[in-house]
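Dropping a structure here in structure tokens format, bear with me for questions.
Excluded from the complex is one protein chain; the other protein chains are retained at their positions.
Entry: subunit A
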Amino acid sequence: MSGPDIPSGPGEPDGPEYDDGLEPGKPPRIPMPRASVEDSGLPLPAPADLGDAALPPVRPVLEHPVLKALLGAWALAACSAEEAVAVEEHLGECGQCADEARRLREAVGLLQRPESLDLDPSLRTRVLETCLERRPPRIPVPDWAAAYDAETARLDALLQDFGEAEWHAPVRLRWFRADASTSRRTTVAGVIAHLLSVDGLVALALGMDDPLGDVTSRHPTPAARTEAYWRASHFPPTRAVRGPWREQSHNLVRTVSFTGGGAGKMPVSYGAFALPLHDAMLDRAFECWVHAEDIADAVDYPYAPPSPRHLHRMIDLAARMLPTALAHRRRAGLAAPAHHRHLVAAGEPGRSLRLEIEGSGGGEWLIPLDSPAAKGSVEHEVAHVALDGVEFCRLAAGHVPPQEAAAGQVGDREAIRDVLFAAASLSRM
């Protein structure tokens, strides 16, 4: 992925020691069979006349079973020059070995470097859609779980060809706390362990096994669970974490399909707060994308944003969470003082900010500023913020400080500041 790495089997030592003299980014050379010793870079056998006449060159006397066993190595030009000569002489005398030698040489011609073409992630969506049109499913994946299904599949595809080096590449998790950027160092494997631990909150709510198993976490929060998992696992976590993460994500999609659309309102506890299941699944999809980007950055690999349909739902979730985040900040004394506020009855229109998200997946949201219970209202619009969808998500992920978010702004500057800071405060480890 980031270098000329042959993907090898699971659990097998591989990775950094692999060196075939390729330059990264260059197409692989197809090596020719090494028929002669000159190509091998090995010292040429000393001519007999250079040596002591009393020590004639010794030609190893090899018998049929030994030579037969050498045929594979010979066909691959992976034996010594002396052995090659011995095999070739034998082939002139032994029809059985000559037949096999021919077959094995032909087989060498069939060896090709595995094509590590990255599958276009949108192909998954297109193929599954065609299938489901042709034969409608009896047990569909709920709409609100589709983004999680797609994002976990995308991340898993990214991990597919990772070698040991990539799994241990350093990653800095960044988020926003108390209005300041904060971060935590881990590795690619550590990020997957984080996703496994936090997705586990949804698993628990659905009555599935806790991926933490016997490990106890001091608080049932995303950060505490992650730290507990990291502390308890063989440090640092390894690629072995991919299997359990993927199995759990598949099981989550499967389980929510069976619990049906009606279960979407069931609460999922995050410790300090709870989200209804359908929002929790969107939140996990969002986190999966954000961390997939962290991983892609760490191994210097491109990673595209989610499909517009899924991005829209993620933005919508953040926009719906903003009024509560604003109220929370106000209680903590972080948001604008009360003299601006116009308290209104629940469900009544209140002072609002128009959040305009540009690009695919975008849209417009009216954010009630003074109370989560108030209704967003055009008549009471006091400010207008416009920013790109992906930029907004980075802000909500704590990857862009609110002061630096590239946003077009009109209107009440304090309201705008509050909303941008509230968006950043949605982020967590």
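Going forward, a residue touches a chain if its C-beta (ideal position, glycine included) is under 8 Å from a C-beta of that chain, and two chains touch if they have at least 3 such contacts; residues count from 1.
The definition used in the following text is that contacts and distances are computed from a predicted model.
According to UniProt, the chain absent from the figure is "RNA polymerase sigma-70 factor (ECF subfamily)", selected among "RNA polymerase sigma-70 factor (ECF subfamily)", "DNA-binding protein", "Electron transfer flavoprotein subunit beta" or "Molybdopterin oxidoreductase".
Only one of the listed residues, A:Val141, A:Ala274 or A:Ala373, touches the absent chain: A:Val141. Of the listed positions A:Val127, A:Ala272 or A:Ala332, the one in contact with the omitted chain in the full complex is A:Val127.
Within the full complex, the residue among A:Gly243, A:Pro267 or A:Gly408 touching the omitted chain is A:Gly243. Touch with the hidden chain on the side of subunit A covers residues 6, 8-10, 12, 18-20, 28, 31, 34, 40, 69-73, 75-76, 78-80, 100, 103-104, 106-108, 110-115, 117, 119-120, 123-124, 126-128, 130-132, 134-141, 149, 153, 156-157, 160, 242-243, 246, 250, 253-254, 257.
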